[in-house]
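Presenting chain A:
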Amino acid sequence: MNQGEVLLSGQNITQRWGGLVALDKVSVEIERGELHAVIGTNGAGKSTLINILSGELKPTEGQVTLLDQDVTHWSQPRRARNGLGRSYQRNTIFPDFSVFENCRLAAQAQVQRPWVWWNNSQKCQLSSTNARNGIRLAGLEAFSDQVAGPLSHGQKRQLEVAMCLATNPQVLLLDEPLAGMGAEETERMLALLGQLKAGHGILLVEHDMDAVFRIADRITVMVNGSVIASDTPDNIRTNPAVQTAYLGDH
Partner candidate 1 sequence: MKRLQTTLLAAALLGTSAASMAEDAALKVGLMLPATGTYAQLGTAIENGFKLYVDQAGGKLGGRGVEYVKLDDESDPAKATDNINKLIKSDKVDVVVGTVHSGVAAAMAKVAKQTGTLLVVPNAGSAMITGPMCAPNIFRSSFSNRQPGFAMGKVAAEKGYKKVATITWKYGAGEESVGGFKEAFEADGGEVVKELYVPFPNVEFQALLTEIAALKPDAVYSFFAGAGAVKFVKDYKAAGLMDSIPLLGAGFLTDGTLKAQGGDGEGLLTTLHYADELDNETDKAFRKAYSEAFDTVPDVYAVQGFDAAQILDIGLQAAGGDVSKTADIAAAVEATEIDSPRGKFTLSRAHNPIQDIYLREAKGEENVVIGVAVEKLDDPAKGCRL
Partner candidate 2 sequence: MGIDKGKAVFVGLIFLALALYPLVGDSYGIGLINKVMIYAILALSLELLVGSTGLICFGQAAFFGIGAYAAVLLSPEDAAASIWLLLPACVLAAALYALFVGALSLRTKGVYFIMVTLAFAQMAYYVVHDTALGGGSDGIYLYYVPGMDTWLDLGKPLILYFFTLLFLVWTFVFLAILLRSHLGRALAGIRINEQRMLASGFTTYPYKLAAFVTSGGIAGLAGFLFVVQDGFVNPEMLSWHLSGSLLMMIILGGLGHLRGALIGAFAFVFLQEFFKSTAIFGDFAKHWHLGLGLTIILSVAILPKGLIGLPEWVQMRLFGYRNPRQVERADAREDRHS
């Protein structure tokens, strides 16, 4: 496990919707041990980028590489099974299931023979172990047996991350994990992200600037579908182009 190894990269990604260019030759790299944040105004193309990296969208042009393999034409599930986890802006948990079952189901994607209909899924060793692992990493052990629906918003966001982790990913694409969180919850999530980046590569799309500048190792700034800067937080803070284009409006 080499820290600094490039896990996921997008090269010259272009996305056009009819005449509209949503992304214009965007390149990003996510390294192991790195928390890479992407910021930008609404409509800058952050969500499009994350959708292309995760495989939900096929780019008009460009290439996506995951663990040294060209995955541009891979489907989302195939990328997910090969080390790519993602969370969504909105909660995508299963509200009627327990926290454990949420994670176990996510982990089940790795099971080799899913069609064996006579086996009780609850007795599956592999998915249970991975689920517990995800829960532990996300710090939700105390809630393992609770139904997910009634959890607080912050806990649900944590569960979202836990479900990603249960699939044993190398790279995490997190879409606004802090959205709608209170101060205390934010702190807990930031601590969690700090711990996770050791073994993973994390791409974070986030609006909370304070948080981003506190924990990101690298920040990419997007405006109107283009990357205008990609550097350490300190350099970004002083970058004049960023100031006029983005921080200035803030």
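Just a few scattered comments:
The definition used in the following text is that a residue touches a chain if its C-beta (ideal position, glycine included) is under 8 Å from a C-beta of that chain, and two chains touch if they have at least 3 such contacts; residues count from 1.
Regarding selection, all candidates are chains of the complex that A comes from, given by their letters.
What you see is a predicted model; the values in this text were computed from it and never measured.
Going through 1 or 2, you find that the chain touching chain A in this complex is 2.
Residue ranges of chain A in contact with candidate 2, taken from their complex: 54, 56, 75-78, 80-81, 85-88, 90-96, 101, 105-106, 108-111, 113-122, 124, 147-150, 163-164, 166-167.
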